[in-house]
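One structure is given below, encoded as structure tokens.
What you see is the complex with one protein chain gone and the rest in place.
Letters are used for the chains, namely A and B, taken in the order the chains are written, and counting of residues starts over at 1 for each.
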Amino acid sequence: MRFSGFKVIKEALMGHKGWGPQWRNPEPKSHYDIIIIGGGGHGLATAYYLAKEFGQKNIAVLEKGWIGGGNVGRNTTIIRSNYLLDGNEPFYEFSLKLWEGLEQDFNYNAMVSQRGILNLIHSDGQRDAFMRRGNGMILNGADAEYLTADQIRAENPFLNFDDARFPIKGGLAQRRGGTVRHDAVAWGYARGADQRGVDIIQNCEVTGLRIENGVCKGVETSRGFIGANKVGSCVAGSSSRIMAHANIRLPIESHVLQAFVSEGLKPTIPGVITFGAGHFYVSQSDKGGLVFGGDIDGYNTYAQRGNLPTVEDVCESGMAIMPMIGRSRMLRMWGGVMDMSMDGSPIIDKTHIDGLYFNGGWCYGGFKATPASGWCYAHLLAKDEPHKVATAYRLDRFKRGYMIDEKGMGAQPNLH
Amino acid sequence: MTQVNRLKGGLINHAKPLNFSFDGKSYVGCAGDTLASALLANNVRLMGRSFKYHRPRGPLTAGSEEPNAIVELRTGARQEPNTRATTAELFDGLVANSQNRWPSLAFDAMAINDRFSNFLTAGFYYKTFMWPAAFWEKVYEPIIRKAAGLGSLSMQDDPDAYDKGFLHCDLLIIGAGPTGLAAALTAGRAGANVILADEDYAIGGRLNAETFTLDDAPAPLWIASVLAELNSLPNVRTMSRTTVIGAFDHGVYGAVERVSDHLSTPAPDKPRQVFWRIYTKRSLLCAGAIERPIAFENNDRPGIMLASAIRSYANRWAATPARQIAIFTNNDDGHRTAADLIAKGVKVSAVIDPRTDAPISTNVEVLAGAQVIDTIGRLGVKQLTVQLADGSTRHVHCEALGVSGGWNPNVHISSHHRGRPEWDAQIAAFTPGKDGPQGLSVAGAATGIFSTAGALKSGMKSAVSALKDLDISAKPIKLPKAEDAPVNIKAFWHVNSGKGRAWLDQQNDVTVKDVKLAHQENFRSVEHLKRYTTLGMATDQGKTSNMGGLAIMAELAGKTIPEVGTTIFRPPYTPVSMGALGGRAVGKNFHPFRNSPSHKWATEQGAVFVEVGNWLRAQWFPKQGETHWRQSVDREVIATRKSVGICDVTTLGKIDVQGADAATFLNKVYCNGFAKLAVGKTRYGLMLREDGIVMDDGTAARLAEDHFVVTTTTANAVSVYRHMEFCRQCLWPDLDVQLISTTESWAQFAVAGPNARKLLQKIVDPKFDISNEAFPFMGCGAITVCGGLRSRLFRISFSGELAFEIAVPTRYGDALMRRMMEAGEEFDVVPYGTEALGVMRIEKGHAAGNELNGTCTALNLGMGRMVSKKKDSIGSTLSERTGLNEPDAWVQVGLKPVDPKNAVVAGSHLMNKTGEVSAKTDQGYITSAAYSPILQSSIGLGFLKDGGNRKGEIIRAVNPLKNQEVLLEVVSMHFYDPEGELLRA
Partner (left out) sequence: MIINHPILGPRDAAEFTYLGDASLLNRPDWQAADAADQFYEYLYLRDNPAGEHRELWYHEQGDRSWLVVTRNTLTHEISSVELASDVARAQGNKK
């Protein structure tokens, strides 16, 4: 069934009887060509592209709970490709291009909204670094624009220009950045994958990996053993727990990032704004809520909740940069657990075990990467070689000294 | 006529009228009113519009769980969107306006959506608005965004102040109804430190809304006596207008006290609100219960309210929404509302109760086995269609309808640590699960104990048991005699009839049909249901709506409600103003200022300051007549290089390293050797991270065998010290070495230029010889200055000139600066700021923050050979990895424009002289750039592929952000005095 305005009108007139399940609830088969562990955004995108772009027919996505319940269900919805390093920028630009055609591709309105993203600059050193970044973005085929403080003020008169502890000295804008209705991404990929024959199996927890003679034969699950030629882990946030079944230790720690939404407000903030002298970024959803966040709490955790010091730090930063939000109210706070990697960049690679593949380490940048991560992981799973924009995302890069460290923080995950 | 719906009695002050306005119309209420009770008293039931269909709405509740009656309170910069009229305290002169409607509340053009509701079902937007692709941002989304949202911000800075505070206690009691009061009294008498917090401005909870007696006296008398005793106990703090918003780890709770929201403006020097962090050993959740509605067709009209809310308005606020009211209830509690209304002289049309065994009344007609199947009255309910037990229908006239579907224990805070509530079939509701926050117990109605007597007892017992954990022995208190009615309910979630819409989530316009559609489309997990339909995602977090949605999903799935499960609540309990969470950290107070010792003096000189982390440093010192910063900076550089300049470098990190193993220790933390550094000498040191990347650079001066002074960059002062403590305590705990940060203990100044020594000789006490022979380049030592003041002198140079850094105890920094400036007058001494400092360090090719960016190695800095292979030091092993030693690795170089008129711009990327310009052909980038007044040219430093072997090559700097391309020559990074003769002079 194709979605369209015409279909919506037709169904409204026919009593909405024609809407079917957006994806099925199949029983697991005993064997698949490819099993993806994790029904989050990346796992569902991988299955979708495997079926649609790489001709795979026999695929299952196994999800412990309900699909889209991980970070695709709890992020702050931002898409952008404003990366500094050549190991990252082409990948994220590929992702942004996929976002730009995604809704027509999978026939689901995920409300991809290219409202623009603006990184504020507060010091000369920051300006120099953002100039390097912006130039690198353009050289990689992305868009970037340097804005002066006056230009920023014209577009965002509500920012703190007159009483700032750290004055705004300029900003780097990416007009093609923006926001997406996050849940719809999971659902759109799920529906698209399901339509192409992918079995999406919810409430199916992977409890073990069956490895014989260095070859992965399938997965043990809460619903029994399921065989597979290839198994791909795609469970950022819980990567270490899944890979421990294969006795693989990862360059990853699990951390919580909190996110916040205000009560609904009439249009207030045009695009995405990040504060360069504190931990705060914000956008406004189509529904009117200010969606914002800051830094991770900073300690290892698997609990999807955080603590007050970070909450207050984020809100203090918010008040510092836009004091006009003082009388808006925070409606809800929540946390998402993420794979924080040792250089702040992700991993998409084979493991040393035949038939076992790994996708993780997305830190808090996983949402914007969803389409490209799915595509590149599908490429790897189908062809056994990395996609050209994901060649740097190797597991052995730390051993060999090829870190992709955007922030320059080294092997300390909570600083990335 | 005013206040036509005002009743007698209640807890308001009839003798104190308050004027207020709503949507421009003036009204009069009473002290003690909320905005909602005052409007109801004035016969105003229409207070808002729903989010999606813009349906006319009145209040559903009388509390903070209100989904409908939300307004813009106040005007100007204090305009406060989305304020619940049901909790906003009335004050004289209050101004409120309805929101999310145009042009007026009674006639809202956007209500056209209601006509098209059949097209605007759950998730319809995911299925359309996709063609043409560009139309989403250009056409559809702007329309949707304009229509969406609720209230609006003033877009002006919030003029009010907010505070933060910290409180500690043994027992935090959340909620001051009968349960909380009994608990507080029990714990208070036992001597425990107790905080009793309640969101309401009146202590007493539900008791204020009922006609119950305690020990045969009206409840308010009991409340007053308990409050009087609690207030007399020094160990009890009772906080009204204080909402506990969330449970965090290890007994930390957040709470917001609304200090001034009941006033037109905060009193002078008083904050609007205070955000409290409460640290408690045990906590007791006494948050009561929240009544839930029943879904039936057109159940959202103004005047249709929760039965308990109507009772609250009548009993507490002496206000009735109408003079003729009907009741629709599936439990005995709903009948109480009928009885109380009749006692107040309000006509009750009928009590409609779907239970065939509904209790009979002599005062009112009870329609047992009946259901409300529809209503009419667009701007206010006028008539009900009731299906009777025999299947026939009957119209019932009323202007308000009280609905009760039973009560949900207020489990909110108990699920903040993701604990799952458990189903209690007896009361047909979820109660707090066992995996709630550690140290939190739950009592009273919040656990499903709904009678007053039960609540009192539960509160008392829970307090005793919580304190027992803390070894505080609390004795049971004598509780007053109170009603003890059993719960009598038959689960009844929605009326199953008709084709119309029955609302679950009134704010977000989620109807029973939407839940059915979600089920049909396989959004069956409770989380999918919530996200697809937006059920429970409104500003009330679904306090009144979630249960109905779950029940319907359970019905459709053929499961029980506990099998379907429940979503959990997230902090905050009610929305919290950003102002309160920001506290005082606004404007210039966002971060503290660190001022250097010469700050006052520099201010007197008219210095321009720049933020460097939390430091403020003098950036340059403009002289009269200088109109551009470059004039000042060029002058400072030239004067320093020609004669002498002084710069406050106190902000650089200083670490004292002492102990017999001090040299051994430094030898391990620096990649270059320190073991053999002679006393009285200083050495440049490069510190690596364990991954082989440069962490920081600086100097270490050996003042004695067992005493070094280490300097760090300003930016890394804290992290380097932390790292050194890690090395000392965690890696080599038996080394005899102690560390202390002395950054703030010593004021330090760079004195640079050919006349630096001459100037200092006028300051340094004569017994110390600082001639080149006695105190050569890289010398150091403890000296005295100005006639006996202890001081440290280092002959180090960042500028490339003959230079010293001189340190005195911080409190003498200001005086030393003044004294040196005086002494330097004859040499035309200048103070120089961070800009001139930066120019001179680039002229000398010194790396700084822009180069030490956390990704560069010693090799990249052109210092690869400094990493000693003969010893173990942090980072030496991993610095040998292949990826960090590529043959064409970036190496720092100097860069100079071929045409001196062109500027070198930091952040430009480097490309070969000819050929493609792209990421693939990227050769590096410019890290730092400046105009050198000495070379009279723009110069820069940069990382260039294989830079060590490309001197003399012409390359391009591309800056596509500014559309610039400049030809550069690769030169030595030591632009100025490459042989270092000056600094050794």
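Going forward, contacts are C-beta pairs under 8 Å (C-beta built on N, C-alpha and C of every residue); 3 or more make two chains touch, one makes a residue touch a chain.
No experiment lies behind these values; they were computed from the predicted model shown.
Chemist: Using the touch definition up top, pick the residue from A:124, A:194 or A:253 that touches the left-out chain.
Modeler: Going through A:124, A:194 or A:253 one by one, A:253 is the residue touching the chain not shown.
Chemist: Per the definition of touch given earlier, which of B:238, B:441, B:546 or B:876 contacts the omitted chain?
Modeler: Looking across B:238, B:441, B:546 or B:876, the contact with the absent chain belongs to B:876.
Chemist: If the hidden chain were put back, which of A:58, A:391 or A:412 would touch it?
Modeler: Only one listed residue reaches the unshown chain, and that is A:412.
Chemist: Decide which residue listed in B:170, B:514 or B:691 touches the omitted chain of the complex.
Modeler: In the complete complex, the chain left out is touched by residue B:691.
Chemist: Go through subunit A and note every residue touching the omitted chain.
Modeler: 238, 240-241, 244, 249-254, 298-303, 307, 309, 342, 398-399, 411-414
Chemist: Kindly note down the residues of subunit B that lie in touch with the hidden chain.
Modeler: Given the touch definition above, subunit B has residues 248-252, 279, 417, 438, 661, 664, 690-691, 718, 722, 725-726, 729-735, 872, 876-878, 880-881 touching the missing chain.
Convention: only the chains that are shown with their structure count from here on.
Chemist: Express in whole angstrom the distance between the two chain centres, defined as the mean CA positions of subunit A and subunit B.
Modeler: From the centre of subunit A to the centre of subunit B is 22 Å.
Chemist: For subunit A, which residues count as touching subunit B in their complex?
Modeler: 3-5, 7-9, 12-13, 16, 19-25, 65-66, 68-69, 73, 86, 89-90, 100-101, 103-104, 107-115, 122-125, 127-136, 138-141, 144-146, 157-158, 160, 163-167, 181, 183-184, 187-188, 202, 262-268, 277-278, 284, 286-288, 303-305, 307-308, 311-312, 315-320, 323-334, 397, 399-403, 405, 407-411
Chemist: Under the touch definition given earlier, write down the residues of subunit B that touch subunit A in their complex.
Modeler: Answer in residue numbers: 51, 78-82, 100, 118-119, 121, 124-131, 133, 136-137, 141, 144-146, 148-158, 160, 162, 164, 246, 248-249, 252, 254, 275, 277, 416-418, 513, 517, 520-523, 525, 527-528, 531-532, 534, 539, 541, 570-572, 575-579, 581-583, 585-591, 610-612, 689-693, 695, 849-850, 853-855, 878, 881-885, 905-909, 917-919, 922, 925-928, 958-962.
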